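Note that one protein chain of the assembly has been removed; the remaining protein chains are unaltered in position.
The first chain written gets the first letter, and so on, giving A, B and C; residue counts start at 1 in each chain.
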Amino acid sequence: MDFDLNEQQQMLRTMARDFLSRECSRTRVRELEKDSRGYDPDMLAKMAELGWLGLVLPEKYGGTGAGLLDLVVLLEEMGRNITPGPFFPTVALCALPLIKFGTKVQKAGYAADIAGGNKIWSLALTEESGSYDAADINCRADYNGTNYLINGEKWFVPFAHAADFLIVICRTGEVSNPQQVLTAFIIDTKCQGLKIELIPTIAGDGQCRVRFKNVKAGKQDILGGVGNGRKVFDFIMQSATILKCAEVSGACQAVLDMTLAYAKERIQFDKPIGSFMAIQHKLVDMLTEVEGLQYLVYYSAWLLASGQKAATQISMAKAKAAEVYQQVCIDGVKIHGAIGFSMDHDIGCFFRRIKSAEFMLGDRDTHLSKVASGIGL
Amino acid sequence: MDFDLNEQQQMLRTMARDFLSRECSRTRVRELEKDSRGYDPDMLAKMAELGWLGLVLPEKYGGTGAGLLDLVVLLEEMGRNITPGPFFPTVALCALPLIKFGTKVQKAGYAADIAGGNKIWSLALTEESGSYDAADINCRADYNGTNYLINGEKWFVPFAHAADFLIVICRTGEVSNPQQVLTAFIIDTKCQGLKIELIPTIAGDGQCRVRFKNVKAGKQDILGGVGNGRKVFDFIMQSATILKCAEVSGACQAVLDMTLAYAKERIQFDKPIGSFMAIQHKLVDMLTEVEGLQYLVYYSAWLLASGQKAATQISMAKAKAAEVYQQVCIDGVKIHGAIGFSMDHDIGCFFRRIKSAEFMLGDRDTHLSKVASGIGL
Amino acid sequence: MDFEFSKKEEQLRREIREFARRELAGRDLITGLEEESLDEDWEFAMQMSKKLSQKGWLTMAWPKEYGGRDASFFEQHVYMDEASYRGIPGMTMGVSGIGWVGQSLMLFGSDEQRKKYLPPIAAGEPDGIWCTAYSEPNAGSDFANIQTRAVRDGDYYTLNGQKIWTSCAHRARWCWLAVRTDASVSKKQHGISLIILDMKSPGITIKPIYNYAGIHIFNELFFDNVRVPVANLVGTENRGWYQLMQSLAFERHSVAPQFYGTARRILEIIIKYAGRTNLHGKPLASDPLVKHKLAERAIELETLKLFGYEITWKLSKGLIPIYEAARNKAYCDFVMQRLATTGSEIIGAYSQVDMRSKWAKVEGSITRLYMMFPGISIAAGTDEIQKNIVGQFKMGLPRPY
Partner (left out) sequence: MDFEFSKKEEQLRREIREFARRELAGRDLITGLEEESLDEDWEFAMQMSKKLSQKGWLTMAWPKEYGGRDASFFEQHVYMDEASYRGIPGMTMGVSGIGWVGQSLMLFGSDEQRKKYLPPIAAGEPDGIWCTAYSEPNAGSDFANIQTRAVRDGDYYTLNGQKIWTSCAHRARWCWLAVRTDASVSKKQHGISLIILDMKSPGITIKPIYNYAGIHIFNELFFDNVRVPVANLVGTENRGWYQLMQSLAFERHSVAPQFYGTARRILEIIIKYAGRTNLHGKPLASDPLVKHKLAERAIELETLKLFGYEITWKLSKGLIPIYEAARNKAYCDFVMQRLATTGSEIIGAYSQVDMRSKWAKVEGSITRLYMMFPGISIAAGTDEIQKNIVGQFKMGLPRPY
C-alpha cells in the first residue's frame, strides 16, 4: 500500500507544473477561449517535444511507453491549469484505443504522428441526445459491398474542427440487440460528406457538431473489428473516463488552492474571512471532498492499470468528480465574493467548465447507474 | 391574504398549549412510551370534555362544527407536545371520512361516541409492504351472498389495540384495475377472526399488526358504498395527511425552540454556543425550514378547506415535513451535544418519532411522485 | 388564514399577462440584470419601462404625489411576480430607482429632492435610471469599512475614492452613493453619509467589469475630485449608516416575489422540455430521477412563494420585516442554485451551450441562471451576512464574529 507517486511521476508532475504555469497562464486560457481555434499550436508542439503526446505510446512509435498512472499525473496537472486544446481528445480519447485495438498497419500508420504532435485526433461518440449509453448511438454505417457509408450526426466532439482524424462509433447491425452491433471507424476529417461546425459554448472549448452524409469508410478503417465497437466503447468509457476524472481532480485542487489563499488574504471585519467559522468549515468540506476525489481517481486508475476490475470504481470517480467540481466551484466563487464573479478572475475559467466536465463521457446519473449495477443492484 | 389565525383559532391554540403543557409533559410522554396501552385514558377523557374529539363533528352529533383549519391549529399544538394516544387515528383518520362518507345511520350510530370520547377508532390501510399506494392493498373482502369475508393483514395500524372500531380498506373486485375495486368497511374490533398485536417500536407509539381471518362484515358496515373505497382512500390521503403534517410542523417548532434555548444557555469557550457561526447558521437554516413547512401546511390546509385543488400542495407538505423533521431532529440533537442523546432529555422523544412521522400516510418518495404528476410530469 | 388574492389583484395579474403577450411575443426570457449588458436589450427595456409607467405599474405603490397610485403592497407583489414570470424587461428600471432610492427619498429626502428625482423614475424615463454604489474593494460584507471620502468645501463636497461592483453605472443618470464624510470617528458605522451623485459630473471614470459569462452588469467607479452640491446630501450628514440599512431592507423585500416569478417560469419551461424530449426511447418526464428532482424544486418554489406572500402581508400590516427579508434573500439563493443545477442536469450537455446560440435549449434560461446565480447571491449581501441578520434579529443570538 503506497499513496506516493514514484520518482518518475514526481518528476513528471514538477515538469508539468513548471511548463504549464509558464506557457499556459490563466490569462492565456482566457485568450484561447476567444480564439476561434481554441488552442495554441505552438504550445501543443512543445508538449510533443516534452514527450507528453507520446507518453503512453510504445517506444517503437516514438512514444515513451509510460503507464496509465503517469498519464493520470500529467492530466491532473493539466486540469490544474485547464490547458485548453486537443491533448485530451488526441491522447485520452483516441491514442489509447488505437494502441489497444489498432491493427499493426493502423498503429504504424498513425501512432508516430500522434507522438510527434503532427496529427490531432478526436472521438465522435455521443449524439444529439448527449447520452453515453451505447444503446443511444444511432449514427449508421451501412455496408454496400465495397464500403461502409456513414450517415448521422455526432455532437459535442471536442476539437473536431482542429482534428485530422476521428474515431467514429457507428451502428452497423440491426436494432434488436443494440449493444452488440457497433463498429468503430477511423475517419479522415478531410473526407467527403463530413461537415464540422463549432458549437458555441460558455467555455469556448471547441466542441463541435459533426455531420456525416454518405461518408465512405473501408474495412481498413475499422478499429477493433466489425461488430466490436462495443468493446472499443467500453474501453474508452473506462480509460478515458478516469483520465477525465484526473483532469477534473486537478481542477478541483486548483480552485481549492486559490480559494484558500484568498480566504487567508481577504480581510473583512478586521479578520481574514477564513477565520469565520462558516467559511472555514466550508473550506474544510471542500478539502475533504477534493482529497477524497483525488484518492478515488488514483485508486480506480491503479485498479485499471493493474488489470483488475475497475469499471465500478471509475464510475464512482466520475460521479463524484461531477459533484465535487460543481460544489467546489460554487463555494469557491461565493467565498471569493463579487471578485470571483468577474471575467478577469481565474476562478471563472473553472466555473465555465463545470458542465463540460460533468457531461463529457457520461453524466452523474449515467455513472450512478453503473455503480448501482456494480454493487449488485 | 392573511397569515393570522382568527380569534377562535388563537383561543384554541392558547387553550391547547396550556392544557398540554400541564397534562402532557414530556416526562409523561416518556412514561406513556413504556405503558402497554401507550396512552392515558384520563387525558383523552379531558380532551373530549374540552370538545377536541368533536371539534370537527357537526353539532348534532355532539361536536362543535369547527373547520379543518381549526383542527390544524390543534394538531400543531399536539405535535409540539407529542401527545401520545388515539386522538389522531380517531379524529384525523376516521371521524373525518365517517362524516364525509357515512350514511345517516352510521353517523348517528358512531359520531356522538367519538365526540364524547367514548369510542376509539383507527384506520387499517397499509399492509406488510408499508406502502400507501392504493395498488398495494391486497387485503380482500369477498362477498358470499350474505356477508363480506375479510382476509388479510394490515400493518402499522395506530392504536388498534385500544380501538373499538377500525376503518378497513379492502380489495373487493378483480385485479385488472386495482384502483377501482376497493371498499372501506367499518369493523368492530371485538368481532371474530380479528387478531391485533402490538408492534414494538422505538417510540412505543402503539402501532399494531391486525390480522383478519374470515372477519364478517355486512352491507351496513360499508363506508362510502361498494367499490368506492378509492374515494375514501383519496379523501384520507388528503385530509389526514395534511393533519399529520400539522402535527409534524408543531413538533419541528418544539425541537427548534428547545435547541435555540439551549444554544443561548450552553457556554463553551466562554461564549454561548449559539454565537459560533457554524451553529448559528445551522439554527437559521432550521428556522427557515420550519417556517417554510408551517406556511406550506397552512396553505395546503387552506386550499383543502376552501374547496380548491389541494392534492399537490398536500403532498408537497408531506414530503417537506419528512425531510424537515428529520433534519431538525438531527441538527437539534447534535447542537445539544451529548445531553441530547440521553433518555432523560426531551429531544429524544422527538427523535424517536422521526420515522413514524415519515412513513405514516406515505413516505417522501411516494409524495414526491404525486407532486411530480401534479406539476405535469 | 386566507391565501387568496383579491379580485382587483387577480385582474391586475391578467392585465400584465395580456401586456406581456402583446409586447414580448417571441422574445427570449432574460433574467433581471442581464438587460443592462447589451445596448439593444437596454433600449428595449427602456421602451418597456415607459410603457409600464403608462400602465401605472412601475411605481404603483408610491403615493400619487410622487407619480404612484397608492396601490397596495399586494398589487405591487402581483406586479413583481407576474412581470418577472413573463420576463418583461425594464420592469425594475435598473433596480435602484424603483427598488429603494424612491422609497428612501420619501423617508429621508428633502422636499426638493423628492420633487426633482421621483417623477422621472415614476415616468420610466432615462433620467429616472439610478445606480447604487456601496461596495468598495475593502468594503464588501464589511460594508461599514467605506473609504471613499467626501470632504466638505463650502457648498460642495469633493469626492475621491473608488467604488466597485456597481451594477447599471454605465446606464444610470444618477448614483445613490455611500461615502465617508467623517474619518475621525472611532466606530466605522458613524461618519457615513448618503449622497446623490450626478453621473455626468466631471471626474467620474466608469470601468466595465465583465462577469465570467461575458455579461456587462458591474462596473468600477473612480472619483477624482468630483464636486457634488451639498444639496445632494440625503438626510443627515454622518447618519447615513442607518438610512443605508433601511435601503437594504427595501432591496431585500422584493427579492422573493421577483425571483419566484422568474423561477416558476423556468421550472415550467424545464417541465415542458422534459415532456417533449426523449431519452432511451422514453420521455425524460417519465424518468423517476427527473420527476423527483423537479418535484423537490417545485416544493422549494412553493415555499419561496409563501415566504414572499408573508413579507408582503407583513408590510401591508405596517410591520417592518427585517429578518424575513434576510431569510428570503438567503432562501432565494438556495433555491436558485438548486434550480440551476437540476435544470442543467436535465438539459445535460446543452447547459454549456452559449445561451444566445441557436443550439441553446429552454431559451437559454438554464445556462443564464447557472452563470448568474453565484453573482446574484453575492449581490445585496452574502449568505453569511443574511444568516447573521436572522440570527440576531429573529433568534436573539449574539453576532457571530
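Rule of thumb we're sticking to: contacts are C-beta pairs under 8 Å (C-beta built on N, C-alpha and C of every residue); 3 or more make two chains touch, one makes a residue touch a chain.
Nothing here was measured: the structure is a model prediction, and the numbers come from that model.
Note that the absent chain touches A, B, C when the full complex is taken as a whole. Within the whole complex, the absent chain has one touching residue among A:Met11, A:Ala108 or A:Val284, and that is A:Val284. When the whole complex is considered, the residue among A:Gly102, A:Gly206 or A:Gly274 that touches the unshown chain is A:Gly274. When the whole complex is considered, the residue among B:Phe156, B:Phe212 or B:Phe233 that touches the unshown chain is B:Phe156. Contact with the chain that does not appear here is found for just one residue of B:Asn147, B:Ser306, B:Ser356 or B:Ser373, B:Ser356.
Subunit C meets the missing chain through residues 287-289, 292.
For subunit B, the residues touching the absent chain in the complete assembly are 126, 129-131, 133, 135-136, 155-156, 199-203, 207, 209, 267-271, 273, 276-279, 326, 330, 333-334, 337-338, 340-345, 347-349, 351-352, 355-356, 358-360, 363-365. One chain of the complex is left out; on subunit A, the residues touching it are 1-6, 9, 69, 260, 263-264, 271-272, 274-277, 280-281, 283-285, 287-288, 291-292, 295-296, 298-299, 301-303, 306, 313, 316, 319-320, 365, 368-369, 371-372, 375-377.
Here is the rule we go by: only the chains that are shown with their structure count from here on.
In terms of the distance between Cα centroids, subunit A is separated most widely from B. A comparison of C-alpha centroids places C closest to the centre of the full protein. For subunit A, residues that reach two or more other chains under the stated contact definition are 276-278. The residues of subunit C that reach two or more other chains are 384, 387, 400-401, listed in rising order.
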